Each structure stands twice: as structure tokens, then as C-alpha cells.
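A short worksheet on the structure shown next.
Here the complex is missing a single protein chain, while all its other protein chains stay put.
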Amino acid sequence: MTDATNPAGAAPAPKHPSSLLAADVRTKRRNAAEARFKAYGLAAVGIGLIFLVALLFAIIRNGTPAFTQTFLTIPVELPEAKLDKNGNRDPADLSKVTTFGYAPLIEVAVARALEENGIDSPFEKQKDLRNLVSASAPAQLRDYVLQHPDDIGKTIEFRMLASSRVDGYLKGRVTRDSLARDKNLDAEHLDLVDQLQAAGLIKKQFNWAFIFGADASESRPEQAGIGVAMIGSFFMMLVVLALSLPIGVAASIYLEEFAPKNRWTDLIEVNISNLAAVPSIVFGILGLAVFIQFMHFPQSAPLVGGLVLTLMTLPTIIISTRASLKAVPPSIRDAALGVGASKMQAVFHHVLPLAMPGILTGTIIGLAQALGETAPLLLIGMVGFIASNAPDGIASGFLAPNSAMPAQIYEWAKRADPAYYERAWGGIIILLLFLMTMNIIAIILRRRFERRW
Amino acid sequence: MYDSPNSEAKIGQKAIKISANKVQVYYGDTHAIKDVDVQIEDKTVTAFIGPSGCGKSTFLRCLNRMNDTIDICRVEGEILLDGEDIYDKRVDPVQLRAKVGMVFQKPNPFPKSIYDNIAYGPRIHGLARSKADLDDIVEKSLRRGAIWNEVKDRLHAPGTGLSGGQQQRLCIARAIATEPEVLLMDEPCSALDPIATGQVEELIDELRENFSVVIVTHSMQQAARVSQKTAFFHLGNLVEYGMTGQIFTNPNDPRTESYITGRIG
């Protein structure tokens, strides 16, 4: 080997600094580059976390007001002469008085409340007071009277929704400046509101109707709630759970435990990994074309939404189920086969129960994903529909047109009135609470039952 | 030219390159290296032998602070390179590792061309002033790594395409290219076949001309073939350290004898 005795190699030039204790210029420069690089990494993590914080901050700041609502609590006189001319309290007669018949009662009540509290009304006409109160107040009063016919002829303390502008004023969304272009409410109204608030008649209270109520028409944001959409989501999740868990588990068992290595299984595998990455809107097109156009299933039905979301979440569930089946060591299967169980028995009696916590975890995460999905629902018509009443039974829960929480949020976000934005953010808080609960359950399941082999 | 009497005679005159005093290494709560004192000479091949898990690789990795990359590892005591403590706060491990190169158990060429593999070290340390300079360093290193003739026609082919023995010689050439003063080798032949092992051993013997070489090996025959001094480690202790010939023919410690004769291991 003559290479090694090469004269050039025999005397290596001392290019390194003689002492280790002092860093040379180049090393200093390199270390600075190192520190910079590390800082970039830290900054990237920081930026990601800042985005998360900003997002959560926006949600909480904008969404919490939706949970309180401004109510006006005043005594309302229910004159028999107007509500029950015959005086027999016959429900059929009572229901003949429409909401238009109740509207004046409320105007009178507001005017009287102002008078009693020594507040001067700046309006000449009593009618102008109507805008303080939600347009839904007469209907509320009518419902109350129909349920309590005995109160007719008395004066009752009645709590009614204030109009969304008044609510917005109390929450800081509506100001005197922003009212300049508003035809519903004037600055004089706001003076009244201030005085009524001082008198304790107008108050912000927790708004259960937002959580349990139904959506309202475009002009009554103060009345809108997400409850019915929640029921729609619930029925959809029932469909997803009932279909995707058994089908997903069956498919995974086949692919992981029984499938021979052939073209068909290869094709299935390729399909599953690709379906997992197909945009969700494409599943919406599938649902529209197959379930609605071809099979003529009812539009806007939670059943159809559930079917579409099932197809969408199946790949996720199959992938995670296969991972948990794979985690069960082969020795368990061998042990079962060794005592004479059939392969099917080994899988169903031993492998599947051991893999169950992992499967459930994956299923819950898949459900959470399905719960938050919006795009496919838009295409099968679960939006734009005002879900005014909760379904009255299980069958109608699946088949009657409904919305779903994310679709309802989308619908609100599209409406022109900013009062609906508050609703949309509030809806997001509820949606995220559901997702958080589901994820926490999944984490607990995993922590609790995770096995290390 | 293995172990000629001539080369043994010179050893006594050689300078001390690395001097370790009372070195302790802990992995978490495990005391992996206990109270090791050893003087490693310049232009000598020193072999660390001992049964698996005896701490010889751990100790080797202390010599260029490769253990820094393991979070739970803690080193105490003093290791001097040319009289300077390498665990001093002021020492930059990057600079240290340029002086104390390392070759690993499994050949680990980068997924780059052969040329770029060799040029990697000189580039990061700024050893070449020009492209021609760099070409020169690459050729010289490949020659000293005894692999030039095999790869000179395909310098731009990927280094991962070479055979195992060639890959390991490439890795040795890569380590030489930064002009280190000490070369640490962690079982460099354990992943190689006998022919490739022979080539690498021959190369190690030649490297002694310019470097102080420390080699960890499982094979006592290999230690006997390539080294002038041998250190025997057992259960984290340095049991015996001396001239290779003496260790293998006339060990002082009964444990060394047991190991060499194959009773423990």
C-alpha cells in the first residue's frame, strides 16, 4: 500500500487550532449558525402554538356572549276581553287569537313599566317601543297563555327576549355610532335601555334557549339556538357509529387476519389508503348522486348525512383498527390455535377483545372527525333549512329534514346580521366541547387499557 | 509488517496523546465506567478488549464526547488531550471531534456521492481554499483509506452503493479527511467479512504512521494483530493495560488470563 506513505499525507498540515480551550473564528461562526437554526425551530414551534392560542382566544372571546341573552322582565296584563271573548277558556277559542293579537299587550306592558319606574318615553307612539322587544315575544306570550289559560284576566311577571339590537348594545356589539345607519333602533331607544337596566328590568341572563332551542329566521337572531341541529348531529352520529364500527372492524379483521396476499386484497388496500385522502367534498358529491339522485332518499335527512359520513370515516377507522389488531402479539393467536380453536375462534375470542380498547379509541376519534365535518353535508342539503322543531320520534329523527351542528354554524356565518356571528362562535364552543369530550374519552381509554406486550 | 520488533521498540519513546484520570461514566443510575486511568500514546494502535457490556465502547465514546448526544449520560473525572481537559466548559465538542475522529461499528456512508462523503468533513471545517484543494484532499484521503483504486472512476456514484468492506474503508477515509490527530474505531470490522476485515486491518496498521489509533474490538486475534498496546475492560473496570505482547502472553491479572483463554467472555 503505497498510498499511506504518500509524502503529502505523511506530514499533515496543522490546520486545527492548537488549543481546544479557545474557539477559533470559524467555530464561533458555526456555533452562531447552530444557535440561529435552533432558534428558527423554536420560533416555528412558537408560531404554531401562538396560532393555536389566537384561535382559541378568538373562539372564546367571540363565543361566550352567545351563552347569555338580554331579557326584559315586566308585568304583563292579560285582559280577558281580548284573549277570551267567550270567557270559557276553551283552547280552541283561545288559539284563534293570533300573535298579532298579543303584540299590543306587550307594547302596553312596556309603556306601563316605563311609567311605573318613572322613565319618560321619548316616543310619541307606543308602537316605537316594540323594537326594544324581540319580534318573538308575542309568540312567547301566546304559548304561555295557551298553556296557562287560568292566568287570563290577571297580570303576570313575564320574561321576554329583548331584541337583538338591545342585546348587542348590552354586549358592546351595538353602539350609538353603529346605530346611525340602523332603521330598527335609535339612540333614544338606547337611553331607555340604560334606564331600564338601572331599574333592573333589563338583564343579561344565561341563555338555555341557545343550547337547546331551534334555529330562528334571519331577522330574529336573539331567538336562535343550536339544540335542534345538535339532535340532527346526534342522529347522524348514531348512524355513523352503528355502521362504521361493525363494518370497519369486519374489514380490518379480514385484511389483518385472513386476507391472502392477492390482487383483490392489494386493490382493497390501495383503495382504503386513497379514500382516506380523498377530499370530503367528493364524498358529498357521492352522497348527492348515489343516495339522493339515484336511490331517492329524502334530502336533508340525518340518515343520508350519516351514510355519507360513514363512508368518509371508514378508512380512518379501518386504519386505526388494523394498527390495534397488529399490536396483539402472534403468540396469543398461536396459543389459541394450539388448543384446537379454529382461526376464526382465535380471532373473535382472543385477538378482538384484546384489541378492543384500541379499536374504540380509533372509532371515537373517527366519530369526532365526522362530527366536525361540514362540506359533504352542504351538498346533501343539510343546510339552509331552518330546523324549527325537534323531531318528534326516532324515525323522524333519522328521516325528517334537519341540520347538523357544523352546518348550522356555517348557515349562521353566512347570514348578514352580525348578531348571528356571535351565535356561530358560540356554536363552535359547543361543538369543540363535544369534540374535546370525545378526545378525552379516547385518551382515557388508551391510557387505561393500553397494554405493553 | 505486523508488530515488527522494530515498531515495538519505538513505543517507549512515544508521547502521551490522551491521558484519562479517574474517569467515571453514569447512564442514569447505572455506573458504567468505574475509575478508569489510561494513557494513550501517539502514533500507536491501542486496542480495548473485553466481554460485551464491559464499557469499552462507552469509554471510547467519551474520548470525543460522542456521549454528549445521549441525554442521560454523565461523565466525571478528567480526560486530557495534549494536556487539555476535553470536558472543560470552554471546549467546543465540535472542535474536539475534528481533532478526534471516529469510525463506527456499522459502515454509515451518507446518502451522497463518494466524493461528497469525503468532502463533507473538510467542507464543514473549512479545510479547503478552492475546488482544486478539495479535490486534492478527497484523492489523498481516499488513497490513505486504501480505496482510491476501487472508486477513482466513480467518485460521483452514491457511497451507499459500495460493498460493506468498501463502505467501511470509505468511512475511514472520510474520518481521515478532516486531518484528525486521534482516530477512534468502534469495532470497525464487526459487520465485515474476513477478506474485508483483512483489508481494514492492514489499513489500520498503516494509519499508525500518522495517527494515534484507538480500536475497540471483540476479537482478541484482531487486537493481537493490529495493536501495540492493549487495555482489558471488565464490568466497567480497566483490569489491565500494557504492551499487547505482554497482555496476551503473560497477563498479570487472573481475570485477563481467564478472558484470553476463553473462560469468561
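Going in written order, the chains are labelled A and B, and every chain counts its residues from 1.
Criterion: contacts are C-beta pairs under 8 Å (C-beta built on N, C-alpha and C of every residue); 3 or more make two chains touch, one makes a residue touch a chain.
Rule of thumb we're sticking to: contacts and distances are computed from a predicted model.
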Among "Phosphate transport system permease protein", "Indolepyruvate oxidoreductase subunit IorA", "Kef-type potassium/proton antiporter (CPA2 family)" or "ATP phosphoribosyltransferase regulatory subunit", UniProt-listed name of the chain not shown: "Phosphate transport system permease protein"
Identified contact with the non-displayed chain, of A:L21, A:I156, A:I268 or A:L354: A:I268
Identified contact with the non-displayed chain, of A:G227, A:P315, A:G362 or A:P391: A:P315
Listed residues A:A22, A:V45, A:I60 or A:A242, member touching the removed chain: A:V45
Residue touching the undisplayed chain, where the options are B:C62, B:V151, B:C171 or B:I260: B:C171
Contacting the left-out chain in the complete assembly, out of A:L83, A:L309 or A:A368: A:A368
Residues of chain A (touch criterion as defined above) contacting the omitted chain: 30-31, 33-34, 36-38, 40-45, 47-49, 51-52, 54-55, 58-59, 62, 246-248, 250-251, 253-255, 258-259, 264-265, 267-268, 271-275, 277-283, 285-286, 288-290, 293-296, 311, 314-315, 318, 342, 344, 368, 371-375, 378-379, 381, 383-384, 395, 406, 409-410, 413-414, 421, 424-425, 428, 431-432, 435, 439
Touch residues of chain B, complete complex, unshown partner: 64, 66, 69, 71, 94-99, 101-104, 106, 108-112, 120-121, 124-125, 171, 174-175, 178
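Here is the rule we go by: only the chains that are shown with their structure count from here on.
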Inter-chain centre distance, chain A versus chain B - centres from mean C-alpha coordinates, in Å: 62
Chain B-facing residues of chain A, complex: 1, 3-6, 8-10, 12-13, 15-17, 19-24, 26-27, 30-31
Parts of chain B lying in touch with chain A, wherever the complex brings them together: 81, 84, 86, 88, 90-92, 94-96, 98-99, 124-127, 140, 143-146, 148, 179, 181, 202-203, 206-207, 209-210
